[in-house]
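All protein chains of the complex are present and in place, except for one that has been dropped.
Right after this comes chain A.
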């Protein structure tokens, strides 16, 4: 009897139907779906009952209702207590994005800097960075946010403000007051020039790379592009006749009027997020650079490449392959950790929309659903972008 017929003989018997793998698989999946369905029905039934009993409204009509509370920080759009909860959502979303974006930038620069210092041949410097990293990583972020907030609140009061540069920059417990830029006629030319310079430098870099591959001639890409990106906006600024004024803050009554105020809530959150994430990034960078075998450095030196070229052309491209995946998760962590804003009252989406709006409307399900959706979307977007970048830098293997 062949193996096939033996299997058929076994599979056809009704009693041993369960030993057929395909049937078993179908059975278990049906079971899982059934259990999950029952669980969902149970939850939905309970929820409907509870909502009815407690008189909680449902639906998304609350987004159009007046919020009735103030939000202290709304840099991108006008907001007063008469605006709707939908507006609160937008303000919160932009505040989350703002602190995450600035945090990612600061953490990346600081983290790469610390990671390189950690690898310094200088023992003392490497040890100092090590201590910093270990201390920062092993203390909860929430505590660090609270600590920075306490430090900023311990600054002098408005009357005894610390002033720098002849009262241009003012620092007190209510925040950092900077002069407000007032762009005049023709100032729009400056950002346009900046965009033009960036686009031009991308094209120049591509052209230079192609030319080098074809002819071997090397152009000073970095210097040219830096000069272009800084120079072109400056030129535009000068040509239009420096159309920029500043509104300086003045002490009127109990507080400063005019100028841009950077609130301590924002600064504390930004500092804590950047410093905390930088410690993790520095370890990532260190591990990445160390993962490139020393033979690569020696080989490139043997080829006669300059040390800076060795770093740029040999070490970094290989290190980036190792660095980028964990870096992505650090960026995601920073964005998610920005939700700890709720502890110090920085009005991000969790504090304003997920906190105050939830408490006022009582519509926990809708509010938490929207809030989670926002974070899921941000996570997916950052992952997608970093995956795209990762594919670009990863070496093509045979």
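To be clear about the criterion, a residue touches a chain if its C-beta (ideal position, glycine included) is under 8 Å from a C-beta of that chain, and two chains touch if they have at least 3 such contacts; residues count from 1.
Rule of thumb we're sticking to: contacts and distances are computed from a predicted model.
J.: Please identify the absent chain by the protein name in its UniProt record; candidates are "Amino acid ABC transporter permease", "Oligopeptide transport ATP-binding protein", "Carbon monoxide dehydrogenase large chain" or "PadR family transcriptional regulator".
T.: Result for the unshown chain: "Amino acid ABC transporter permease".
J.: Please identify which residue in A:102, A:155, A:364 or A:386 touches the non-displayed chain.
T.: Reading the full complex, the residue touching the unseen chain is A:364.
J.: Out of A:88, A:249 or A:340, which residue would touch the omitted chain in the full complex?
T.: A:340
J.: With respect to the chain omitted from the figure, which of A:17, A:143 or A:303 is a touching residue?
T.: Touching the chain that is not displayed is residue A:143.
J.: Which one touches the absent chain: A:38, A:151, A:199 or A:218?
T.: Reading the full complex, the residue touching the unseen chain is A:151.
J.: Looking at the whole complex, which of A:29, A:160 or A:391 touches the chain that is not displayed?
T.: A:29
J.: List the residues of chain A that touch the chain left out of this view.
T.: These residues of chain A touch the chain that is not shown: 25, 28-29, 32-33, 36, 43, 46-47, 49-51, 53, 120-125, 128, 134-135, 137-144, 146-147, 150-151, 153-154, 336-337, 339-340, 342-343, 350, 354, 358, 364-365, 368, 371-372, 375-376, 379-380.
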